[in-house]
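See below for the structure under consideration.
The complex appears here minus one protein chain, its other protein chains still in place.
To keep things simple, chains are lettered A and B as they appear, and every chain counts its residues starting from 1.
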Amino acid sequence: MAPDRLKFELATRERTQWVEITGQVADLVTRAGLTRGHVLVYVPHTTAGVTINENADPDVADDMMRFLDRLVPRRGDWAHAEGNADAHIKASLMGSSVRVAVEEGRLCLGRWQGIFFCEFDGPRRREVWLSLDPQTD
Amino acid sequence: MAPDRLKFELATRERTQWVEITGQVADLVTRAGLTRGHVLVYVPHTTAGVTINENADPDVADDMMRFLDRLVPRRGDWAHAEGNADAHIKASLMGSSVRVAVEEGRLCLGRWQGIFFCEFDGPRRREVWLSLDPQTD
Partner (left out) sequence: MAPDRLKFELATRERTQWVEITGQVADLVTRAGLTRGHVLVYVPHTTAGVTINENADPDVADDMMRFLDRLVPRRGDWAHAEGNADAHIKASLMGSSVRVAVEEGRLCLGRWQGIFFCEFDGPRRREVWLSLDPQTD
């Protein structure tokens, strides 16, 4: 297995946009030849995060985005002068990484779970970094 | 050590209910023979999460549950038609996994810390998955 950090890029089109990345993560895990262990899905940005939630009904992600936009309004009494203080806060509420086990080469996700990249200050070009922990007996 | 995914089940009785699972996690770590490394405590559901917080005073978990129920009301302007959009949001706010180090066969938790399964759409039968990362020198 290549020890190098794995990554992929994505381009978001909205200011707030959740993008499901389960397929891309699974593909990279397969191509790296990881059959058992864990993968860390890491977002190297400070105005985007990552979370695991339902991927069957897109309304779930829509509700989350709208909830966070109401909870942390873009226009507020913020000190940070770049106009995206809200995006930084939302990023920390979701978190910058998720960790998923891998068995027999497959992501061990629950039946309804998908991995979502959470854009809070798009549109932008973004990266997702994966790092693999192979497990040996 | 058995390489198979470890898991246990639990049944919740309330819609919102935090269940301390520290003992079950510690038991499975012991039975698996893990003496040094890490354990990932993973919730494979999208309307439940997991967090680490104080387990000495049950009021702490009660306050958190009530806070989250007020922050994300069940009845709201949600698109998701199943009536549990709030539970999905609360799950992502808490997160789907926690990671704890293991030394000499014991969970490395702080003095007041316990691991809580966070039910947001019960009562249901639920699973908790553990995956172990043994550490070798």
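We adopt the following convention: contacts are C-beta pairs under 8 Å (C-beta built on N, C-alpha and C of every residue); 3 or more make two chains touch, one makes a residue touch a chain.
Note that this is a predicted model, so its numbers are computed, not measured.
Student: Given that one chain is not shown, which residue among B:6, B:19, B:43 or B:98 touches it?
Tutor: Missing-chain contact among the listed residues: B:98.
Student: Go through chain A and note every residue touching the omitted chain.
Tutor: Against the missing chain, chain A presents residues 1, 3, 5, 40, 42-46, 71-72, 78-82, 85, 88-89, 91-93, 95-97, 99, 129, 131, 133.
Student: To test your reading of the contact rule: which positions on chain B touch the chain that is missing from view?
Tutor: Chain B touches the missing chain through residues 36, 38, 51-54, 57, 59-60, 62-64, 66-67, 71, 93-95, 98-101, 103, 108-113, 133, 135, 137.
Heads up, the rule we're going with is that only the chains that are shown with their structure count from here on.
Student: Roughly how many whole angstrom separate the Cα centroids of chain A and chain B?
Tutor: 20
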